[in-house]
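Removed: one protein chain of the complex. Kept in place: all other protein chains.
Per-chain numbering from 1; labels A, B and C assigned in written order.
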Amino acid sequence: MPMRKIINDPSLVEDQTVDGILAAFPGHLKRIDATRRGLIRGDAPIKGKVAIATGGGSGHLPLFLGYVGPGLATGCSVGNVFSSPSSDDMLDVTKAIDGGEGVLYLYGNYSGDTMNFDMASEMAEVDGITVKTTLGRDDVTSAPKAEIKRRRGVAGIFFGFKIAGAAAEAGRDLDAVHAAAEAAVFNTRSMGVALSGTTIPAAGEPGFQVAAGQMEMGMGIHGEPGVEVGPLLTADQIAGQMLDRILPDLPFSSGDTAAVLVNSLGATAPEELYILYNKASQILRDRGISVHRAYIGEYATSMEMSGASISICKLDDDMAKLLDAPAYSPFLLQQVGGR
Amino acid sequence: MPMRKIINDPSLVEDQTVDGILAAFPGHLKRIDATRRGLIRGDAPIKGKVAIATGGGSGHLPLFLGYVGPGLATGCSVGNVFSSPSSDDMLDVTKAIDGGEGVLYLYGNYSGDTMNFDMASEMAEVDGITVKTTLGRDDVTSAPKAEIKRRRGVAGIFFGFKIAGAAAEAGRDLDAVHAAAEAAVFNTRSMGVALSGTTIPAAGEPGFQVAAGQMEMGMGIHGEPGVEVGPLLTADQIAGQMLDRILPDLPFSSGDTAAVLVNSLGATAPEELYILYNKASQILRDRGISVHRAYIGEYATSMEMSGASISICKLDDDMAKLLDAPAYSPFLLQQVGGR
Amino acid sequence: MTDAVPGILRAISEQVVPQANTLRDLDSQIGDGDLGITVTRGMEAVVNALGELEGKPVSDQLSRSGMAFNRAAASTFGVLFATAMMRGGAAVKGKESVGAGDVAEIGRAALQGLMDRGKASIGDKTLLDALAPAIDAFDAAHKAGKSLVEATDAAVAACEAGTKATIEMRSKVSRASWVGERSIGVQDPGATAVMLMLQAARSWVHENASQV
Partner (left out) sequence: MTDAVPGILRAISEQVVPQANTLRDLDSQIGDGDLGITVTRGMEAVVNALGELEGKPVSDQLSRSGMAFNRAAASTFGVLFATAMMRGGAAVKGKESVGAGDVAEIGRAALQGLMDRGKASIGDKTLLDALAPAIDAFDAAHKAGKSLVEATDAAVAACEAGTKATIEMRSKVSRASWVGERSIGVQDPGATAVMLMLQAARSWVHENASQV
């Protein structure tokens, strides 16, 4: 089955994507080394501020590179599609963004990433750079709560970038930025549903498929099998099932304030996200949970995968303030004014 | 073939989408009448400023409703999927947004829309509201240049909203806002390619299909047949063919300044848009055309259609200034600061 | 004739909506494929509106059901349907009783409204090519002293011929014109909708001619 993709040589997808981003927003980002995959803010390093490094496989834009910018992450290593970046690039990024106050690593809990970032942090420490790590692990379906450390990170890691990024921008120290990131990650829960698979360009054939009319609850953003395959439910049923699993997990309780993110995995249209949000917001209202801010759109995609996820982040006053702080990236729908 | 859509009752798609948007961004928009489809800025009418009304079929978000906001349109009528809104709703919107300085109608050149908007404007004039109309007709493949008035509007109408919206926000009068809109529309050229069809929810079956491995050059955003069906080309070839048709049409010449928009029709991933932009920006550089600003993402979608379009808008100094002016909508990636 | 308009509209709803897929398929070939939904949603709204229109003057019945259609399913076809019904209704506004002798006048007013609104001409491959010959045929038959049933049969026959003739035409306006040459060979969807509607009207007339 041929791919429905607008690309050139499949092995050039990652580099040409980065080239396009650099061409589109001159000055916003810079490459550390023309031949490699480390990218940092145009104005990095920023002396006297904690830097945030992220990274992961390509194929998830705006995740990860799209979350580099003022009030967000400082640098990013870009892997091949759905594959970890190399520890070499991570080390280069770490050195290039360090402003003397240490570096926070913030990325998803995937073994390729963790092992490469661990390797990079060991090398960075040798160079005298203090590194702390926070792992996104918001996907409630990826492991039972008792094994929360095994859970994978999905779209909800956005709250980590926004909240920790604001903390770093505000001049907080590494411990405080790390604490902000941990607070964001530990208070976020996500769940996704996939209506189709996706094809890694270099593989040429879909690694995963979901038949039309079917859905897979809990499928991961690389097509990791989920909890259940079954007939496609209605938007209201899907929103209900997701919140039934998300809300008790933290748990979220009446009186809580939360931010909500409804994310398209790629092919799912904006209209459908709003239909999902419409139901989710009703459920939250009924449970006494007030929505501080809603994010709806593409935040962590899987190329042309059809499907969506809902992420909910419980906020305290400090987190709400950090979430509202200005931030800028050409990929982010949040205004400089914080609107 | 069952649909890959997260929806409830297909006949409720439009209303539940609007409900979700209103729930997600409280205060941003308001409904004129709870039972109908006219929506306006939360702070409309704005006394002493020209208002801009738009509208069109659902299924294209962020077009049209997403382009209502400060520095953009003032109100919008929402039709059923791929169908015109009714003249009743258009008239209601017109009355509700008129700030005493007249109303500009800005929408795509589709007969259902033009006939309904014409009907609405006749009724509005009876009510003493001056209405002027600008039609988006940027799609170069929809008619030869000699019959430019027959061309349809696609993603390039975004430049109309941004430029005319800034002119209205700046307090220009109706003639000047109309002139700004006309300048934007007449200096914009677009071309699209579709890699799949799309299914109107209420129809349940795809009205149009493009086989995997094939592409249709010039297909419209409702699946209107294009100029050529053939095997899927590479991104570089597609960008080349598009610019070969777009650039001579205005024509764009060496020394020109332009804004570029690379739009996903829905399922096409951000990565692919950047690969397209990468080539397009090289071609423009080679032709001596300088890019003032690039917009890349979902600007006018066709639900889950796979494909992309490129739009180019030639700018003079005034248009560039208006394009750079701040604007806000939860759907728009342009900062209040104009970045 | 105050029963005729609701009766005919109900007949259209009952007989045309089940053929919506035919309209969708034609519109998919040279348009955007929504005409089936348009007619389904539009006629549903018309039937809902009929409750309040029973016994009202024919003029109101026509214009209000036209507006209901377009409010529910605005589109080229919707606004043209509404325009035709509003102009047709205006043609008999204030008339105490409306009968077979008024049909041609209503039709001519509707046709003029369609041409004002859509700015198309006969031969452009639109619903005009179905409706205009039907009105002419009805008028001629009526003037020749034919019965309502006979005049209706003549109108529908002319409409069917006009609709078929659109197959060979190249579209000159609106969406179908974007397909250019490729529009040749496909029967115009809007003309087809008009034909199906008139066929439904004919069946009502056949069953109810005695009462009209």
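Just so it is clear, contacts are C-beta pairs under 8 Å (C-beta built on N, C-alpha and C of every residue); 3 or more make two chains touch, one makes a residue touch a chain.
Everything numeric here is computed off the predicted structure, so don't read it as measured data.
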Contact partners of the omitted chain among those displayed are A
Using the document's definition of touch, tell me which of A:T17, A:T54 or A:S83 contacts the absent chain. A:S83
Among the options A:A96, A:A164, A:I200 or A:L232, the absent chain makes contact with A:I200
Residue of A:K95, A:H222, A:K279 or A:K314 in touch with the missing chain, whole complex considered: A:H222
In the complete complex, the non-displayed chain touches which residues of chain A? 11, 79-89, 110-112, 115-116, 118-119, 142-143, 150, 152, 200, 202-203, 207-208, 220, 222-225
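Just so it is clear, only the chains that are shown with their structure count from here on.
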Tell me which chains count as touching both chain B and chain C. none
By Cα-centroid distance to the whole-protein Cα centroid, the innermost chain is B
By mean C-alpha coordinates, which chain is most distant from chain C? A
Rounded Å distance, chain B centre to chain C centre (Cα mean): 32
Roughly how far is chain A from chain B, centre to centre by C-alpha average, rounded to an integer in Å? 29
Can you give the whole-Å distance between the Cα centres of chain A and chain C? 55
Check: chain A positions touching at least 2 other chains come out as none
In chain C, which residues are in touch with two or more of the other chains? none
